[in-house]
Every structure is written in C-alpha cells, then in structure tokens.
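Entry: subunit A
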Amino acid sequence: MLEISIFAILALFMLGGSITMIVNKQPVFSAFGFLVTMIGLAGMFALLNSQFLAIAQIMVSVGAVVVLSMLTILTVNAKEENLPKEPHKFKWILFSSIVVAPFTLLVYKTLSILPAHFSDIGTINSKVVGELLFTDWVLPFEILSILLLSAMLGAIVIGRDSKKKKKKSQKRRRL
Partner candidate 1 sequence: MTDHILSIIIFLPLFTALVLGIVRAEVRLLKIGSFLSSAVTLMLVAWLTFQFDPHAGMQFVEHAPWIKNMGISYYLGVDFLSLTVLLLITLLMPPLYLYMKHEERKGYWYNMMLLQTGVTGAVLSLDLVLFYLFWETMLLPIFIMIGKYGNGMHQYNAMKIVLMTILGSMSMLFSILYLGYMHYEVTGLWSFALNDLSQIDLNAQTSIYLAAGFLLAFVIKIPLVGFHTWMAPAYGSAPTPAVVIMSSIMAKLGVYGIWRFGFGLFESTLLYYAPVIVVLSLIGLLYYAIRAITEDNLRKMFAYSSGSHLSLIALGLILTNIYAWSGSLYLIATHALASAGIFIMIGLVYKRFKTVHISELGGIASRAPKFTFFFAFFALSIAGLPGTGGFVAELLIIIGAFKVNFWIGFFTATTMLAAMVYVFWMLQRTLFGPDNSSCDFQDLNARELIMLLPLVLMLLVTGIAPSLFTPLFEPQLSLFLSDILHTLGGVK
Partner candidate 2 sequence: MMMQFIYALPMAIVVLGAILLMLLSNSKITLNRLNLISVAILTLSLILQFVLFGEKESTYLFSSIFGNTFILDDFSAIFDVMFTLGAILTLLINNDYFKSREYFAGEYFSLILFSVFGMMILAHAHELVTTFIGLEIASLSIYALVAYHKTRTISTEAMMKYIVLGSMTGAFYMLGTALIYGAVGSTSFTEIAAYIHSHDLSNITVLIVGASFIMITIMFKIGAVPLHAWVLDVYHGAPYPITMFMASTFKIGIFAVALRLYLVMFAPINSFWSEILQVITILTLLGGSWLAINQTLVKRMLASSSIVHTGYLLIAISSIGLGSDLAAPAVMFYLIAYFLSSVGSFGILSFIASKKKKQMTYDDFKGFAQRRPYMAIMMSIFMLSLAGFPSTIGFLGKFYIFTAAIESGQILLAGLGIATAFISVYYYFKLIAMMYFYESDETQKKFPVGISTVLIVIISLIVIWGGIGTSLIPFVPGADGFMNFASQAISSLK
C-alpha cells in the first residue's frame, strides 16, 4: 500500500513534470518540469530497489544535465521575442498526442505480454552494480568513457566562440 501510494505520487509528479516540460513557452519552466521528472525518476529507481541507480540518476541527470541545461538557458538568456512564436502550440500538441497514442498503446500492450510480477531480486546496490559493471558489462562501460570524452571534445568544438581564437596565445593568464 505504501509502495503504491509512493508510486502514485511519484508518477503524478513525473507526468506533471513532463507535461509542464512540453507545454511551457519559457524554457526555464520546461527545465523545472524536467528537473521534477528526473527527481521523480530517481525516486522510481529507489522504489525498484536500485538505490545506486537512483543516486546516479540524481548525480548525473540532475547534477550534470539539468544544471548544464539551466546554465545554457542562462548563457543564452533569450528574451521573450527571441522565443519561437507558436500560436497553434496546443492544437499541435493535441494533434500529435492523438497521433502518438496508438504508438503508446503498442508499446504498452507489447510490454504487458512480459511477466506481470516482480521477482524478489533484493536490493541492487552499488556492490551488485559494480560487480556487474566490471564483469559482464565492462566493455560498454569502458567505451562509455570514450563516448563522454568525444562528446566533451565535440561540445568544445561547437560551443567555443570562434572570435576569441586569435587571442589564444596571449590569453594564458596567471592566477
């Protein structure tokens, strides 16, 4: 009962957050919705006995992704007039929801073929995850680091202000 009510609350938060996210005009509210969804997701992970995953979710999705998005929003600092004008936003959302609904149903129906009860696996704590990461999943885990490295490099390449490049040599300021 407790589990169900926690689930219900978290699910409400997540759905509300995600709908806030796609509905709002201002990116900052969308980001807040996203934040709520992410924290809710972490809660869900905890509810699924994956404590480590929950913490990792908060650390990465909230601590890195949302902060980074917010920082981008701050850097961009878009004024009202620079935001897209979407006069038929709600119509579009409604329309696409109707289009997407069968897809949702497909995914859900497919999933409900799978076993409909949890197995008692116990807590998936950092020890379990760590052992798996360094045995069965070591290759994906290793190349994930390369993915992050290349993404970082890519982000630097794209995001760097090209005008400042010429001053690079003289810019080594001492601390």
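Per the selection procedure, all candidates are chains of the complex that A comes from, given by their letters.
List of remarks:
Just so it is clear, a contact is a pair of C-beta atoms (placed from the backbone, for glycine too) under 8 Å apart; a residue touches a chain by one contact, two chains touch by 3 or more; residues count from 1.
Treat the numbers as computed from the prediction; the structure is a model and nothing was measured.
Of the numbered candidates 1 or 2, 2 is the chain that subunit A touches in this complex.
Taken in their complex, subunit A has these residues touching candidate 2: 106-107, 110-111, 113-114, 135-140, 143-144, 146-147, 149-151, 153-158, 160, 162, 165, 168.
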